Structure formats: structure tokens, C-alpha cells
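First the structure, which I've put down as C-alpha cells, then a few questions once you've had a look.
Note that this complex is displayed minus one protein chain, with the remaining chains in position.
Just so it is clear, A and B label the chains in written order, and each chain counts residues from 1 on its own.
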Amino acid sequence: MFYISIFFQYMSQYVKTKLQYRTDLLVEFLSDLMFQGVNLIFILVVFGHTQLLNGWTRDEIIFIYGFFLVPFALFAAFFNIWDFNERYIVRGEMDRVLTRPVHSLFQIVLERMELESLLGGITGLIVMGYAASRLHLSFHWYDVILFVLFVLGGTFVYAGIFISLASISFWSDARSSIMPMMYNIGNYGRYPVDIYNRVIRYVLTWILPFAFVGVYPSAYFLRKTEWYTYSFLTPVMGIVCFTLSVLLWNAGVKRYRGAGN
Amino acid sequence: MYAIEVEKLRKEFKSYSSRSGLAGAFRDLFTRNYKIIRAVDDISFTVKQGEMVGYIGENGAGKSTTIKMLTGILTPTSGRVVVNGMNPHKERERFVQTIGVVFGQRSQLWWDIAVQESFRLLKKVYRVSDQDYNEHMDHVIETLDIGPLLDKPVRKLSLGQRMRCELAAALIHNPPLLFLDEPTIGLDVLVKLKIRQFLKEINEKYNTTILLTTHDMTDIEALCERVIMLDEGKIIYDGSLQRLKQNWGEGKQIHFQFRDIVSKEELMLLVDATWEQGEDRYSWIAHVRATDMAHVIGKVVSSYELKDIHIREVSTEEIIRNIYEEGIHHG
Partner (left out) sequence: MGKYIEMIRMRFLMMLAYRTNYYSGIFIYSINIGAYYFLWSAIYGGQPSIQGMTVEQMTTYVAIAWMARAFYFNNIDREIAMEIREGKVAIELIRPYNYLVMKTMQGLGEGIFRLLFFSLPGMIIVTFVFSLQFTANVHTWGYFALSTMFSFIINSQLNLIAGMVTFFTLNGEGLLRAKRFVIDLFSGLILPISFYPEWAQHVMHYLPFQAISYIPSMIFTESFTGDAVMKGMMFQAVWCVVLIVPIYVLWKAAKRKLIIQGG
């Protein structure tokens, strides 16, 4: 309850701040849209030269991409702490965070939230809708619940991975380029994992489980029954990933060295 | 009941030194030279509720590290630390509810939004009731004279204005213990006076314990009866400021302004004291013990013609500097 009220308090603060920089907001929307466009163009151009991607059609791939955008938007809005090391460790902002009576990760999530990224989720829904109508997909009432569960699962998978990476900063003082690269790897979860060889498929499923953000949950809505087990694992993977990352974070905070030492 | 109890507290950092040159850098890739640095070296002290303590030392003496361990930011390497009856880093979230922290060089407030918005958010974060908030903060805002600043964004405030707001922000939950790390750094005299006045007031009113680090000895003189002095991670003095002054600062400085140019040699021959040149060759300063004062003045006055003479106490600043330069032992 306390955490929810804090959340809304921060959110109102956030909106007030953002409204002061309205042009920034517009530019951010546009660059987000471009980011989504780049990937869509890739898919469209590629399918100008081929009919099937290992048995998956163009519209199926587009559907997966549309689905991916929704958890990704949620992740980007709340857990996008790629600059944690620079901002909190190097500049010592972590000191301030640690002197307040709220869980440190929760505070950072609140301070770094970027609600405008949620718009990407709407783009995702539109892309999915477009692909679904071309594929003549039909949905049950409970698919909505599953959709929410899968989206949350995917969001927490992403969040877990990035929180874990941020936690590394507590051990290593080196500035790391892992974060930006991780976005690239995250992209591979958007394609059917059966195009990759065993090693990469294993990595994308169990080590950096990005496949649970795109292809696995989408397979359920595309009625690919052979993937159902993985589809239904999505929320579980989300919980596991997130829990592990928070434990890692808590261990990291104990190791925190402070700035300027 | 102590506000702060520290026993054999130690904090070690691992640091690596890099080898020089390109070849050295390559070697560093694979093996590094590690060195353990002991920033805080087995210190022990206690602070009673309601005390105002100055925590002083040179840069790198371990002040900040201690404060960070006391506030739960850093985990100690070894030793016992109990603050407000709790172990700071173990029960961090519950513990920080009972302290207020001001870092002079780092803002607690949100940069882009009005000060009162930050206050409102912090009020929520610290779960302060409306009634408590109004009762307590109205007074704080009035005393610090920040009422007119509340609707301005922090980035538009001057350093002095911001600092007063920071102080108010740290007191929103009316903590029984306040940590101030360089609270007056870079501020002008008037703001400094106002802040000191305010700190005294809350100390009297709420019996708030205050631990203060500063480079400005006038802060310490104005506020603290007790000082803890740190050097290379160890406590080298813990006691009243009064005693520190008596033991190491009993000397006086006598400034002589001569009518003619006088050389150091002549003066040395005249009286055996430490002579130091003033602004020009006409002025000299004698460092003497209080008991020798009359003797020295008598000698000089009888031998030379003087334009001016005045006597000055050794300032705390100078005492501290002397202690760091010469060590504490000869006192």
C-alpha cells in the first residue's frame, strides 16, 4: 500500500517535470517511433525477397514483433536503468538513495521511469492488430488474461536481465558497454528461435531468456501448439528472473563502495 | 542511551594501481596490483542524545567514510556500529527513517520541480502525517526564511537558497539525529550565520543530535562543544573544543609594526621567540606563550620605535593546522 502511494506520488512529480519540457517529449516520441520503424522496415525488406522464414510467414513475424513491443514498452517505461552505473555509482547519487526509507531499487525505478515509452506499447498493439487481421486469428475471452500475464512475464524477464546487469556495477567499477549491446541481443527473441542453432537457442531460453519476450508467448496466440509449453512458462520465467535479479541487487548494495573513494 | 555507539569500526577498500606505459597497461589486463587501503581504522566513540559534535579531519582522513557507515550507505569491514539503537546497514529502511542527512555537495531535491513538490514527495516517502508536517515544517520554513522559495524550481535557486531548502528537506520527518556533511561549503557569511542559528535552535527545541563535518572551523566554534579529530583513519583527538584550545592554542600572536626596517636576526637576538614576517619588512609577528607576553612586549618597546601593536589569539583553524603539521603528541 505504501509503495503504491509512493508510486503515484513519484508519477505526479514525473508528469510535472515532463510538462516543463514539452518539445523534448515530442522528440522522444518521434525517435521511439523511428526505432520501431527500423525493425519493421527490416522485416518488410527481407520478406520482399523470401516467402517463409523457416516456415514462419511474414505476418506471423510481424505479429511477434508487435507483441514484443508491448512488454518492451513496459520495460522501457520502468526498468530502463542502462545508465545506472554512470548516474548512480560514478556520480554518487546512490548515497542519497540509500538515505531514504524506501527500497533502493524501487526508488531508482521511480526516479528513472519514462512513461512516454508506453506509447511504444500502443504501436505494438496496432502492429499486432494489423498482423492478426491478415492472419484471421480468432481469440477467446481468456486470451486477454493470458495476454496480460504473458506481457507481464516478458516485462519482468527484461527487467530481471537489466537489473542484474546494473547490479554488476556494485562489484566492478569499470564502465561497462554490456548494456547497449544487450539491446541487440534482446532483438533476437523477436525471431522464431528455431532458426538458430542449439547453443543460441539455449542461451535465449535459459541464460538470457529474451525468447520469452517475443516468440514464445506469441506462439500461443499464433496457435503454434508445439511451442505451448514455452508460452505458458513465460510468467514463471518472469518471476524467476526478476526474483533472482532483486536478490543480486540486494547483495550488491551491501558491497556498495560509495563514490569518490 | 547513546545516539551513536561505534566500536572498533573499520572500513577497507581495495584499490589497484596501474602500471605505467603501454606495456604496463597490457599487463594490467591480466593481473593487477591490488592494495588494501584502510580508510577508517578501528575507531571507537559514542555520542549522547542532544550532543552537537564536530567531526573534523583533512581530505581523505576518513570523515565521509565514517558518516556513510553511520548512515547505512556503506557496510563496515569490521566493528560494531549502533545508531539510534539500530544497525544502520542491516535495517536500512527502518533506520533511515530516524535520521536526516545533508550532503553539502549533493542535492536531495528534485532539480526541475518546485521545492514544495520535493517536500511533498519526501513527506510521503517518510510517511509524515499532515498534522505533524504542518506543525513542524511551518516553523522550519519560517526560521530558515524559505517561504518565498517554495514555488521555485531548485535549478533557479542560488547556492545559499538551495542549501537552506536542503536543510529543511532533511528535517521533514523531524529526525532525532542529523548528519551534516560540509553543510556550509561555498556559502556566504550571512547564510552561514542563519544556518548555524537554525541548527542551534532545533537542537534546543527537539534535543536533536547533530554530527557535523566541515572544513570551516568557525562552524565548529559556533556550534560544537565537542570535536572528534581524524587523521589517516584514526581518531587523534576526542574531547571538548575548549580543552583543544587550551592545550594547543595557549600561545598568542603579537603583531608589531615598526617605524624602521628591522631584520629577523636583530629581533632574535633581542628576545627568544618565533618570529615571522608580516605584510612588509616593517611588520613582524612574534609567536609566544601567554606568560611570556609582557616580557616580549617590554623588550621590543624599549628597543624600537613602534607605529602599531596588537595581540591576537591563535585561531582554531591555526590550531588544527598545527596539529596536522606537527602531530598531536607535544600537547
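Basically, contacts are C-beta pairs under 8 Å (C-beta built on N, C-alpha and C of every residue); 3 or more make two chains touch, one makes a residue touch a chain.
Please read all numbers here as calculations on a predicted model, not as lab measurements.
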Residues of subunit A in contact with the chain that isn't shown?
21, 23-24, 27-28, 30-31, 34-35, 37-38, 41-42, 45-46, 48-50, 52-54, 168, 172, 174-178, 181-182, 184-185, 187-188, 191-192, 195-197, 200, 203
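Everything below uses one rule, namely that only the chains that are shown with their structure count from here on.
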Express in whole angstrom the distance between the two chain centres, defined as the mean CA positions of subunit A and subunit B.
46
In the complex with subunit B, residue positions of subunit A that touch it
2, 5-6, 9-10, 13, 16-17, 20, 92-96, 98-103, 254-258, 260-261
Considering only the defined contacts, which subunit B positions touch subunit A in the complex?
13, 39, 64-65, 68, 71-75, 89, 92-94, 96-97, 99, 101, 103, 106, 108, 110, 112-113, 117, 120-121, 124-127, 153
